[in-house]
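One chain of protein is taken out of this complex; the other chains stay put.
Chain lettering (A, B and C) follows the sequence in which the chains are written, and residue indices restart at 1 in each chain.
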């Protein structure tokens, strides 16, 4: 079984000191170790953004895609090799602005992929523009007089789209985050973990302190039932999503790849692709 | 004031006999007439699909865009000329598959645009493939063994995204549809009207008869309060969206273009664009 | 007669497509060579459509100059199409609509609607039309009966009998009226060849090549590739997945390619435009992916149901920045099949996107294929590191993007221990890590761009052109895609007029076979490039890539394919006033 050291790369993480993404990286590595997954069986599919660098620091197979396309790339990896643990990661811009369509369609499809969004309510890599999760009134380089749009509420959208696993973590609550990641990875189907990951350089509003005050831990609420979809939605609407923990989970979730007709349990990559002469001829018969 | 005849074009609608889109066309023309809007002040922005032809049959300004891009095109029209009545139309594939991202971002932005989706749970124009609203198990050319994905529930998504007006109509219930269209058009902000519009050629499951049975009319329910967001969401979750009527409406909605700082009430197109010599020099001073 | 052209016209959505398919398939089974094409619009029901089937004793791959037998299901079809009849051609019309034939046209009316009404099913009208056609073309009725029996076997005896009755009544009624007028087609050779479209051939080629994931978004005229695969792939443990758009479609395939599977997407122009960014990702991260473009009228939505070859520049050079792409251009269904197998082998050997530039004519029209050879289908998975060697190396040793002589670096696949690396669309070092240093950048750019300068598979060069005819021709006709068959026939027509003609089909658009083109054009007195677009894109690329010899473009961009006689006429036109 791999150790934490084995999941690290020689490269030093290049984020700004204090960036929330450090915590996401640490928790993810820890979760993978605790789950006993081997590094060579992990594929991190990352978007473009500060957050998208996360794959550079994990000793796994890593695919740094184009901005916004993590979801379809991750689906392709999973369909090609069902044995892999596929984790998609990226920023709030990557996932909820340019990637919004793919995000919701991935949910509808429900492949066995974990999606970790490192949500800092800002565009970090491009140096401080409004993100789809930015607060109303938030001032950035592109909204010097304040953001005018209603923020994306990813957890509500996910539930409305039929998600089978929806959670929210906070980069500085490592213990909970590791637990959530482990549950998300073991969930059979698509698992969204929106992870609050403050940007200390460009977002002076949604800070660690702000979240420490604001977030309510659902996991600690004995009356909260994360398998009740309607209740989950109500909770999210009432709290404006300022919660952490596992918000919703569908126990009977069947992943997309298990539903595909005729799709073999053996990964495509290790199958013998050649047709027999008989198969080939049977094929051609349809065109005779 | 324009008559119904004035809203018609010489072109004969080319849809299959019995297509639901005829009803949408008729109701929309009627609503425009009843609202006393002049044909030259209406812009129909249509997507690609059978539904996308609707603009061809309305004597208004019409823009037939590329597949999936009605939302941003309509926003551009509205921002250029705030005096226009801008109505975006298209199919379920156009709006909820390729156009999903734009759809939700349009809602967040809330410009004063009406969006009529002609939802037939199928791809009509490309001759019968699965659409994002297709039922699970529905057999089409691309899912010969049945659709595996959870259908898009546009009304829930819209509410989760912060929509200020959400309604559902049924092409064969003209009276209600005209009323909904009128309310949607007069709503100050983005108004979604998902309109059930059966495809008689490629969808033999979601037929007129099916809907006549299944749909519940919310407008007739005196206990239903369309200004209660949480209740609206619960209702949609419970009924699986098999409802018609105005599902949600936010009375205080302020359209995007009214929130833009400094944005003039006078349409851009009719403004004098020249800078004065003084303005120009003041401009340059920042670079001296 | 060695060839007859049959055409049927009527309303869209009335089953004429399957009528034409029955007619073409039976003729194919009789041992004729078939080329079957249609005119249609985006409208689903209503509006005119027509189907043409060339039935010949030799291979034909181009639209016909005239029609021998025209079947009209409405007056509109007569008005539109009767002018295409050759002298002596026959018009068959459903008597139900009281057809009026233009002056000088011989018409046979057949009570098709009545026949169908008697049999209580309106689709039999079309079957009666086939019976009538068989009579006038001198084709054996039994072959049609056999095929219909086979086709409707699952629907039960009664349906088969109904079809037979309609067929026979159409046949005998017509013979009674016009036995004297009937054509007599030379008998077919009875060989059971294949009949398929380019879209069929590409789906088959993909499955044969080991592709187990076909991921696409519906679009005319490419949808059939996804639809075919949705039927076929589950039988082989694979999957065809319709996704939310083309941005997703190509990205899923790239993800699968990274993980080691063979994946393909198929689209038309609008989808290609949307895929440009991710095609660049595959170029940059050196990931195999196969993309099919069935070209149609552009730009924008353009003419979705009309033929064009106007995406070449977009396919070969359309993305931002500069990365390797291979572009193949099959001209026949047979070539499309083998090119698809080749595309996967090239992708896996060159680690880059491989695009198959098909077109509507090739994609949708049915044609006879002599045979497809199982033994020619070889799967060459290209350079992949040996997992054992990797393990022996230990951690952090393997260099995914090692500089090699060929520019191709063996890859590891997820799951292989110590093969871990970063695949990224950002510039990177040999280990995959982001690196923007100038010297590394220059070398990496050269590595990627140079690796596709010459293509070979299994030590064999991939032919860039197909040349036919004399070595020093008077006239050289250059084609690609479905103009291939047109140009072959145009060459015949010109030869019949005493010209020394050669033809050259460009099989690879990128890397363009510059030397071969130079040599061939250099040896010809006059060269014509025949293309279905407005700007002469192949000629443009030829000049740009360094084929400096002057060529003349013959262009057509009205949504229809060239007819061979049009090409021949354009060639002769260019000689006018010029001393021979």
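Note that in this section a residue touches a chain if its C-beta (ideal position, glycine included) is under 8 Å from a C-beta of that chain, and two chains touch if they have at least 3 such contacts.
Just so it is clear, the model here is predicted, and its values are computed rather than measured.
Just so you know, the chain we are not showing touches A, B, C across the whole complex.
Considering the full assembly, C:299 is the residue among C:299, C:394 or C:470 that touches the omitted chain. Note on the undisplayed chain: of the listed residues B:4, B:214, B:230 or B:260, the one touching it is B:260.
Remark: the omitted chain is touched by one listed residue; of C:150, C:189, C:322 or C:515 this is C:322. The missing chain, though absent from the display, is touched by one residue of B:26, B:45, B:117 or B:247; that residue is B:45.
Residues 14-17, 48, 50, 64, 66-68, 97-98, 100, 123-127, 129-130, 132, 141-145, 201 of chain A touch the missing chain (whole complex, contact as defined above).
Mapped onto chain C, contacts with the missing chain fall at residues 41, 268-270, 272-274, 276-278, 280-281, 283-285, 293, 295, 297-306, 308, 310-311, 313-314, 317-323, 424-427, 436, 438-439, 441-442, 445-446, 449, 533-535, 537, 540-541, 543-546, 548, 557-560. Against the chain not shown here, chain B presents residues 10-11, 38-41, 43, 45, 55-56, 59-66, 69, 71-81, 83-84, 101-102, 105, 260-264, 266-269, 271, 273-275, 277, 279-281, 283-284, 287-288.
As a convention for this text, only the chains that are shown with their structure count from here on.
Rounded to whole angstrom units, the spacing between the C-alpha centres of chain A and chain C is 40. If you average the Cα atoms of chain A and of chain B, the two centres end up 31 Å apart.
Note: centroid distance chain B to chain C, computed from Cα atoms, is 38 Å. In chain B, the positions touching at least two other chains are 97-98, 100, 132, 145. Multi-chain contact residues of chain C, defined as those touching 2 or more other chains: 234, 244-245.
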